[in-house]
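Below is one structure; the comments refer to it alone.
Complex shown without one protein chain; remaining protein chains in place.
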Amino acid sequence: MNYTAIILIPLIPLAVFLVLGLFNRKIGPGVSGLVGVGGMLVSTLLSFYTAFEYFMVLGKVSGAYPTLVESTVWMNFTETLRIDMGVLIDPISVMMLIVVSTISLMVHIYSRGYMKGDEGYTKFFSFLSLFTFSMYGLVLATNLFQIYIFWELVGVSSYLLIGYYYTKESAVAAAKKAFIVTRFADLGFLIGILLIGYYTGTYDFETLNNPEGATLTHWAPASFMGLSVLTWGLILIFIGGAGKSAMFPLHIWLPDAMEGPTPVSALIHAATMVVAGVFLVARLFPMYFFVEEGFALQIVAFVGAFSALFAAVIALTQTDIKRVLAYSTMSQLGYMMLALGVSGYEGSQGLGYMSSMFHLFTHAMFKALLFLCAGSVIHAVHSNYLKDMGQLRKYMPITHLSFLVAALAIAGIPPFAGFWSKDEILVAVYQQNTFLYVVGIFVAGLTALYIFRIYFGIFWGKDNTYEHRPAESPASMTVPLIVLAVLSATVGFIPFSEFISPDRAGFDAHIDIPMAITAVAVALIGIGIAWMLYKKESGLATRLTDRLGVLYTWAHRKFYMDEVYLFVTKNILFKGIAAGAAWADRKIVDGTMNLIGNSTVLFSKKIKGMQSGRVQDYAMAFVSGTVILALLFIYLWTS
Amino acid sequence: MNMETVLLLRQEISILIIALLLLIFEIFAGDRQKEGVVSLTIILFALHTGIGFLDMKEGLLFGGMFRTNALIHLFKNILNIGVLIVLLQSAEWVKRELVPQHRGSEFFILLLSSLLGLQFLISSGDFLMFYLGLELSTLPLAALSAFEMYRRRSSEAGIKLILSSALASGITLFGISLMYASTGTIYFAEMGTLISENNLTVMALILFFAGLGFKISLVPFHFWTADVYEGAPIGVASYLSVISKGAAVFILMIFFFTVLKPLIHLWENLFYLLAVLTMFLGNLFALRQQNMKRFLAFSSIAQAGFILLGLITGTTLGVATVIYFVLIYIFSNLAAFGVVQAISTETGKENMRDYEGLYRTNPKLSLVMMLGLFSLAGIPPVAGFFGKFFLFTAAASKGYYFLVFLAVVNVTISLYYYLLVVRAMFLRKSDHPIPHFTNALYMRIGLVITVVGILALGLYSPIYDYIYALSNTLN
Amino acid sequence: MIEGISIYELLTVSTILFFIGVYGFITRKNLISVLISVELILNGAAVNFVVINKYLYPEVLQGMIFSIFIIAVAAAETALAISIIINLYRKISSVEVKEVETMKN
């Protein structure tokens, strides 16, 4: 393998970031755009080159794709524990390289059009590069701590990008929320790392993931509250992952994150960063699987399933298209988690794992596409809300078509990408757990429904009157759309199972016909309902919602999750603890200190009478003092 | 009256001579030359101080009534330096206030005779000399306190001093008589061998100690201090606060460490108790004082409390640290008093409030004041810190950690009120601050000496080594 | 050595003298009488010396000498005190103790 090429992949965006960041004022928009895109292009090419080399040239070694590690010590903790910085090359990291590069490149190109004329143009591109760099570092990480480091960095770049329109209160609030919620999740992650590090004495993925490795076999027994310490560690780490991947109940930041510029939503909050959680679980999959028969893994599965359902329901009711997409992202991530959760390890047992990665891959493509289309639409009508849209297919054909492709993909209609991956997932789930399968298939239907709801709402639906006629976006924006549309249509045919499986040996997955048929049928039903309700403007939708009544309102208000959080933070943490601490510090702690001082002064005022100024009192004190001393002597001190 | 005698009495004799010369000058000088008395005194006394440093061999006189040795000689030199500074600092005041009334030489003569008394006091070998020294040092001071006849407060101070001192000496005498009763001698040397623990001795010890406690102004014998300092002329007040106090400390040390050494297990309790009382009371009273003289009076009471920390040990270490502390204390306190003196001579202002914004008009004076106060508070790198630290070390060497703890608590309290003055001088701005003025030459010399002392005594360790070396010769 | 009178009586007398002095010092309102009480105190001590010398250690006359000195010094003391008091009287035309309480606290 050519490591310099691999190491260059993250370093180029870093360089771009530094250049654009430091000479923010000096560089004009045109240049910075070019620099950004150019850098990304190189990285992308390098990624593809790497992928080619790894899968084609190097290929399998003794029946499995090898794990290649190249790293250097960054900091030493103890004799055994240390932080390495390096690159780890294995199927999933390579796949992630492809995903990140492709999407990022597209978004870079897209942004040149979308952000045109924005005062912070250069800043925007530097932040994009920063994010890309961090994301690369994350996927290439060789050990828990490195992944944590870049984990934090993607977090902060997401913060910066969400709060990009920093004069908007809502944007600032959203950015803050996103950072703090994920930070809270990362707390779990960090403690998990500490736990695992303490017991296994290493952070390296290779050692940790080795099924026969001493770390797993030796420490699994050590238990705390009935569960193995390693299980605890894994659960805590999953909390971190859940935070980034917006799993219930840590999902609340994702919808608000849509305050950021749409390209950002596409790149970070749809395609790449949010899948970091999934990637993390996949990265530690052998651990999850082998420690205590994958107890932690079951948790992953159920959380995933629930989030998928939960989000899909909410997505049905939102009117802000970006929010719909956000919830759909959450729901799709739920799918991936679910798939991971039900996966096995050996050979074709690893279907779930494979399908999850597969879905991650395809989802990246079509969800990014969806967002970029939405961006293009918003760009045209200057609004996020369905009510301001309709009949746009007349004005912006390219956007319309690519959106349609993406919609079909996500709905899981063959031959589009989404179909293949989702089908594999359902198969995997079915093999494991029927109940979860039912959930999965139901969500599939909902997906089709909500996506086509907005599709019809945007491009068909009522005939809106626009004060200035919406037009198709410039080439810089449409080109990425087309590219991604093509990808969304085609990537499904990649024989994923050849390349990616838990044991890295690969296996051949086959389409399970009945499964496929049911899935497609359900999807079609969903689409059909959407067609009926939203194709033309008709009272049906509203009547239906009225019929559902409270159920609808609940879903519409996102089941009041935000309110719950608000209550906890505002009333309990802020008004309760923080205010309490502040008060106690001023009044009690500081009060005591002042009290000591004041009481001394006060006392000295009290005793001033002793110095009466009358010589005879002095004499009195003199004599009586002498006498008292004498008595003290004679009765106390003399033996 | 052979040569040897003269040499042993050198210090006292030269002081006497100076006093006589002043008398003669007073008689023969015409009105115009009267002012010369100031310079004359200072020059003569400077000479005397210088000569003092010639070393002196030890010996007894008058059948043991008068004894001297290297250590006692050191004491006397220390006192001389102190008095010299006092003279320098009060020179300007004398010029302005007293000379016009033809009372300049009087002032100096009285001051010197009081010093003479102290010299006899610390080199006394028996109680008679002790008593005479005590009285000879106190009576002139009473006169001096009442020296500003036209100020009521001055007379009041005089009255208070003379009456309380009379009472004190009466009680002391009674104590001495009891001690005489129990041992049958008034000579220290013999007494040391005959002393024994019984109620009579204890009684005597207390009564005797009361007299010295009065001079050192320990609680509860301290009440006169503040009033007298406030009323008396500043020069006298500073003399009281450092010179007579220092001398009393020395003689106390000599007497307790030699004669009463066998009874240490008794009087260490006494010192412990009084140390605590004195420190706390002194500080607590000093907290609220507005009048600078009164303020310094209480601070000097507190300082006396610290001195007891060294005295409590009864060891050579204790002796050394106490002497060292007293030496430093003389310089620090005189620096503070000097500034007060200068300002009051110039403007007649003595209140802390008047000092506000002083730094902006008279930076040098305020710096001297700050140094003096920091030294009193015991803040490095000025000498006071070393003095206190070593005192505490001495106390700790006998395991009195708790006493040391109480002491450091008091250091913190004292720091507070010293900082109050610093605050007034540096932090505050005043609408009518004390206008800028330049000091007379003598005052400047006096202040410079104190500053040099404050800076050098601590950092320049040989001084302490010298004192420590001599301290062995006490017993 | 006086026949029939033991040292105890005499010491008692001197002690009483002493404490009468102290009492007077503390209670008198007039500076002069305070001064007189001081004299009593001193004399008490002086008597002590004489008696102790005479009864306990008759061989050397230390006590006697001491008492003489006490008397002498006491005289000086009184003279000085009187002069100060007179000076005060000139100013405030009163010799009451309560007149000299201007400095306090």
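Just a few scattered comments:
Should a chain be cited, it is by its letter among A, B and C, assigned in written order, with residues numbered from 1 in that chain.
Everything that follows uses one rule, which is that a residue touches a chain if its C-beta (ideal position, glycine included) is under 8 Å from a C-beta of that chain, and two chains touch if they have at least 3 such contacts.
FYI, contacts and distances are computed from a predicted model.
Its record in UniProt calls the unshown chain "NADH dehydrogenase subunit M", which is the match among "Sarcosine oxidase subunit delta", "NADH dehydrogenase subunit M", "Multisubunit sodium/proton antiporter, MrpF subunit" or "Urea ABC transporter substrate-binding protein".
Shown chains touched by the undisplayed chain in the intact complex: A, B.
Within the full complex, the residue among B:Tyr239, B:Trp267 or B:Phe392 touching the omitted chain is B:Phe392.
Residue in contact with the omitted chain (choice from A:Phe179, A:Trp253 or A:Tyr618): A:Phe179. Contact with the omitted chain, checked across B:Ile186, B:Leu281, B:Ile379 or B:Ala440, is made by B:Ile379. Within the whole complex, the absent chain has one touching residue among A:Ile7, A:Leu153 or A:Met610, and that is A:Leu153.
Among A:Leu34, A:Val61, A:Ile517 or A:Ala579, only A:Ala579 touches the chain left out of the display. One chain is missing from the display, and on subunit A it is touched by residues 73-78, 81, 83, 145, 148-150, 152-153, 156, 163, 166-167, 169, 172-173, 175-176, 179-180, 183-184, 187, 190-191, 194-195, 197-198, 574, 577-582, 585, 589-590, 592-594, 597.
Interface residues of subunit B facing the missing partner chain: 317, 320, 374, 379-381, 385, 389-390, 392-393, 396-397, 401, 404-405, 408-409, 411-412, 415-416, 419, 422-423, 426-427, 461, 464-465, 468.
The rule we apply is simple: only the chains that are shown with their structure count from here on.
Counting C-beta pairs in contact, the pair that comes out ahead of the other among A-C and B-C is B-C. Work out the mean CA point of subunit A and of subunit B, and you get 78 Å between them.
Here the spacing of subunit B and subunit C, counted between their Cα centres, is 27 Å. Touching of two or more other chains is recorded for residues 22, 25, 34, 100, 102-105 of subunit C. Looking at subunit B, residues 159-160, 163, 167, 171, 226-227, 288 sit in touch with two or more other chains. On the side of subunit B, the complex with subunit A involves touching residues 159-160, 163-164, 167-168, 171, 197, 199, 202-203, 205-207, 210, 214, 219-221, 223-224, 226-227, 265-266, 269-270, 273, 281, 284-285, 287-288, 413, 416. Those residues of subunit A that touch subunit C in the complex are listed here as 608-609, 611-616, 619-620, 623. Against subunit B, in their complex, subunit A makes its touches with residues 597, 600-601, 603-605, 607-608, 610-611, 613, 615, 617-619, 621-626, 629-630, 632-634, 636-639.
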